[in-house]
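Only one structure is covered here, and it is reproduced in the block below.
With one protein chain withheld, the remaining protein chains of the complex are depicted in position.
Labels run A and B following the written order; every chain starts at residue 1.
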Amino acid sequence: MTTLRETIPDSIEIPRPNPISRLLTAVLGVFDYVFEPLEKRFGFQRMAYIFLLPNMLIFGIFILLPMLLNFYYGFTAGDSILLGNRRFIGTDNIAKLLDCASIFDPSTCNQDRFWRGVGNTGLFVVTEVALIVVFGLITALALNRKIFGRGFFRSVFFYPVLLSPVVVALIWKWLLQQDGLLNAIIIGAGGTRVPFLLDGGWAQFWVIVIGAWAQMGFFTLILLAGLQSIPPDLYEAGQIDGTNPLTSFRFITLPLLMPTMFVVLVLSVIRAVQIFDHVYVLTNGGPGSATLYIVQYIYTTAFQNRNYGLAAAASLLLALVLMILTVFQLRLGRRVDAA
Amino acid sequence: MAQPVSSKTYSRPYAEQPRGVLAFLTRLQGGTRFTTTDIFTYLYLIVGTFVMFAPVLWLVLSSFKSERGLVEFPPTLLPYWQQTVEVEGYDQPLELYDVTLEDGTVKRLAQVARVGIMARLIDPANPEAEPVQVNINQRQAVRYVNFSLQNYQEAIQKFPFLTYLGNSVVVTVAATVVTLLINSMAAFGLSKYQFRGRDTIFLIILSTLMVPVSVILIPAFLVINEVGWVNNLMGVIIPGAATPTGVFLLRQYMLTIPDELLESARIDGATEWRIYWQIVLPLAAPALAVLAIFSVMWRWNDFLWPLIVLSRTELFTLQVGLNAFQGDLNVQWHYILPMTVLTLLPITVVFAFLQRYITTGIATTGLK
Partner (left out) sequence: MKSRGLFFLLIALIVLSANLAAAQDAVELRIAWYDDGNEGLVLQDLLDRYMADNPNVKVVIDTIPYPDLDKTLQPQVETGNAPDMARVTDVSRYKGYYLDMTPYMGDPEGWAATWPEAIINWMRSDASDTGLYGFMTQATVTGPFINRTLFEQAGVDIPAGDSTWEEWVAAAQQVAEAVSSPDNVVYAVAIDRSGHRVWGPALSMGAKFFERDADGKPIMDDKGNVIFTADSPGFRAAAQMIVDWHTNGLTPAEVWVSAGGQYASGRDLFTNGQLVLFMSGSWQVGALASTIGDLFDWEAIPNPSGEGGSTGMPGGAALMAFKDTDHPEEVTKLMEWLSSAEVHREFVERALFLTYHKTLTEQGVDYQTDLPSAKKSLDVFLAEIPKLSDDAWVLQTARNSFALNIGIRERLTQAITGELTLDEAIERIQQDVDEQRASS
């Protein structure tokens, strides 16, 4: 086999092969014997379908098909999970979810817990994304400076991202419980015990803080990448025009960071709306329904109340909201790109 | 980007540098002297390090504590274990206490029994003598710092760590390999060919990006059942392999590879497959590396889906096993803590070795 290196212009630099890519490419050579005859048969343009096939097969069977089934679940009732044993009831489930005297007061809704979940999720998304963006940006700015131990600090802030939601929840549960370290410190300083996980407001607070703690590092790295791609010349040019640090942050850093900020915003909003795992272990939606988020509502409605139809209907509404959000964000994204 | 990045090294005399807190807001970096901004930066980073690490460190420290040490309030920083002594005539070692006797003297005695607020103790040197009855407040446990592995040993007996670890490794490695392969093939197809339905397919993939798996558990289970993968690691490995995120990330990255490259390769007679694996894959290596990191994180940490698919204990992954244990009615922190440490240990070790590669990889590729 001859390599194709010589066909590539010198201006394109192929990265020095690292062990992972070397292994991967070596292994992939085997497939030559499968794909060559296929290409002879179908022509090179149609190879696109062959490249797409494995992914789309798995995607279609294990993601798309369940979603379509879920769609059907949303219009049925019954306590069996087998579709054949379920009755078709039309839009009753969705109507029930939307049955509200006033959506601003969950207790007037037929499904009050659903709307509490919606409200909690809204609050969660706004505060957590704000926390992540603000602290992520500050951390990225700090890490962008020429400081001693930069690699170390970068890793430290990233480390919690690696931890599983179960582990994250257990770590904090151990810290926040009534007889935990945090309360010991507070009492030691002369305070009184704080019901961190037993009071609705506190539980909401900690769920948000822990979510930000566990995810901020990831977004910090993305923001850092954005900061590093801003050409230093611009600041120099700005200096000549008489900018001070504040104005150069306002007029150079922020605008050029916008596309990155936008990515961070989109990704953190998606993740925040889907909040479930660590809360499931930490508070399981409690106290009362203070940390009951939409996904948790769907999960408990399906698995505990065995109302799979209602749960599926709620997930359809969630999907609808997410789709609107995506379209909105794509629009916004285009505006940001254009600017 | 407005201009190409200048290769010129960037340095200026100190006098021209912005000072104070405001300098922090620009990417301009401090000179050779230590400025106020530097102090604030270090202060922030050190406090941040504490906030990021202290909870984990506290967990690790606590995991060495004795069962009794764990329920103590206020907790001690270091793990203390109670000194015990073997006394003839008693099967179990007895716990040692410093007891303040009625006459005010303090004596080191071994406790035989405790009923309510009264404790009965004997002199270990003279076990035949009459036992002493005291109020429990009049005795002070004799303790010593000990990073004992006893919790870990007992936890491993209750928690087939190696089996779970093996399953987690198999799932993570296999799933990541499959994910990288099929996602990159799909991304190649979507970014480098013109064909009917391309944009539709891409849109469908994108639209599922936002739906969390936790809401389609039941229908997904039905599908897995039809395929026959219930209680089979395949049922955990394959379904999650066609990640929308991966296809999206790789496609965006591959779009930046110039099409002329492919054209000239075709003229040289390269097959499409070889263009994929000899040109496009190496060029997309940074994005592949990032996806590999994501995939490892997702799979290692996944627990809800494996919980539904796997009900046989020999197939449990670490997360399912840990969740099973913490969800048990009897919250036994002296087992849960070491198990948690064991669960986070492998990924921490991998990270410690690859941290530079991982963090710079994500930082340079980002999500474009």
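Simple rule for what comes next: a residue touches a chain if its C-beta (ideal position, glycine included) is under 8 Å from a C-beta of that chain, and two chains touch if they have at least 3 such contacts.
It should be emphasised that the depicted structure is a prediction, and the values quoted were computed from it without experimental measurement.
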item: Selected residue (touches chain absent from view) among A:54, A:122 or A:200; value: A:200
item: Residue of B:39, B:54, B:113 or B:145 touching the missing chain in the full complex; value: B:113
item: Candidates B:121, B:218 or B:291 - the one touching the absent chain; value: B:218
item: Contact footprint on chain A, counting only the chain that is left out; value: 22-23, 26-27, 29-30, 77-82, 107, 110, 112-113, 116, 178, 195, 197-198, 200, 203, 283-292, 296, 300, 303-307, 309-310
item: Touching residues on chain B - with respect to the absent chain; value: 71, 73, 113-117, 170, 174, 177, 218, 221-222, 225, 230-234, 237, 307-308, 311-315, 323-325, 327-331
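The criterion applied here is as follows: only the chains that are shown with their structure count from here on.
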item: Inter-chain centre distance, chain A versus chain B - centres from mean C-alpha coordinates, in Å; value: 17
